[in-house]
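Let's turn to chain A:
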Amino acid sequence: MSSVPASAFLALALILFCIGLYGALTKRNTVIVLISIELMLNAVNINLVTFSKYGMAPSITGQVFALFAISVAAAEAAVGLAILISLYRTKKTVNIDEMDTMKN
Partner candidate 1 sequence: MMENAWLIPLFPLLSFLILLLFGKRLKEASAYVGILLTLASLVFSILVLFERFSEPTYITKFNWLTIGDLHLTAGFEVNQLNALMLFIVSLVSFLVHTYSKGYMNGDERFPVFYAYLGLFTFAMLGLVISPNLLQTYIFWELVGVGSFLLIGFYYYKEEAKAAAKKAFIMTRIGDVGLFIGMILLFWETKSFEYSAIFAAVDAGAISGTMITLTAILIFIGAVGKSGQFPLHTWLPDAMEGPTPVSALIHAATMVAAGVYLVAALFPLFAASKTALLTIAVIGAFTAIFAASIGLVQTDIKRVLAYSTVSQLGYMMLALGSAGYVAGVFHLMTHAFFKALLFLAAGSVIHAVHTQNIEEMGGLWKKLKFTGPLFLIGTLAISGVPLFSGFFSKDEILIAAWEGGHPILFLLALIAAFMTAFYMFRLFFMVFTGEARGDQKHVHESPNNMTYPMILLGVLAVIAGYVNTPWFGSFLGDWLVDGNPALGHGHIEGPIWIMIAATVVSLAGIYFAYMMYYKRSIARNTISGTGDTLHTILLNKYYVDEFYQLTVVAFTKGLSYFLRFIDVFLVEGLVKGVVGIVQGLGRTGSKMQTGQVQTYGAVAFIGLALLAVIFALTGGYLR
Partner candidate 2 sequence: MNLHAVLTILVFSPLLGIVILAFMPKQAEKLIKVVGLLATVPALLIAIAAYLHFQWGKDLADFAVSTSWIQFRGMGGVPEPFFSVNYELGLSGFQLVLVVLTAVVATLSALAAAKFVKKEWKGYFMLFLLLEIGMLGVFTAENLILFFIFFEITLIPTFFLIGKWGYFEKEKAAYSFLIYNGLGSAVLLIVIMILFGKTGTTNIEMLTKIIADPSAPLSGDLKLGLLISLLIAFGVKLPIFPLHSWMLKVHVQAPPSVVMIHSGILLKIGAYGLIRFGMGIFPEQFKTLATLIAILGVVNLLYGAFLAFIQTDFKMVLAYSSISHMGIVLIGLAAMNEAGVQGAIFQVISHGLISALLFFLVGVLYERTDTSLIENLGGIAKGMPIAAGFLLAGAMASLGLPGMSGFVSEFMAFLGLFKELPWIAAVGTIGIIMTAAYLLRAVLGMTYGKAHREFTGVLDLRGVELIPVGVLMLLIVLIGVFPSVLSSPLQTTLETIMLGLGG
């Protein structure tokens, strides 16, 4: 039996999730924002993997889910970055607070 309680892993995931969230919502550089989102997804993965071992009914499914999440996250990062580059070509900035041509 493990000496590390499941809640420790969950707490770690929660902390990382919050850090990622804070970064995503406050950082000015779009790349960092995208990376912060990745961090949030990573936190989720920690959850999934934790539950896969220490959950209600431990199973491999959690790890599989985590793998899917990783691939999706990668795809999302790629698309996000591509969009950023495309935007950079027209706008010449990566600062997220300057993307406000559309507002009320």
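The candidates came about this way: all candidates are chains of the complex that A comes from, given by their letters.
In the analysis below, a contact is a pair of C-beta atoms (placed from the backbone, for glycine too) under 8 Å apart; a residue touches a chain by one contact, two chains touch by 3 or more; residues count from 1.
For clarity, every value in this text was computed on a predicted model and none was experimentally measured.
Touch, as defined above, links chain A to just one of 1 or 2 in this complex, and that is 1. Remark: chain A residues 21, 24-26, 33, 96-97, 99-104 touch candidate 1 in the complex.
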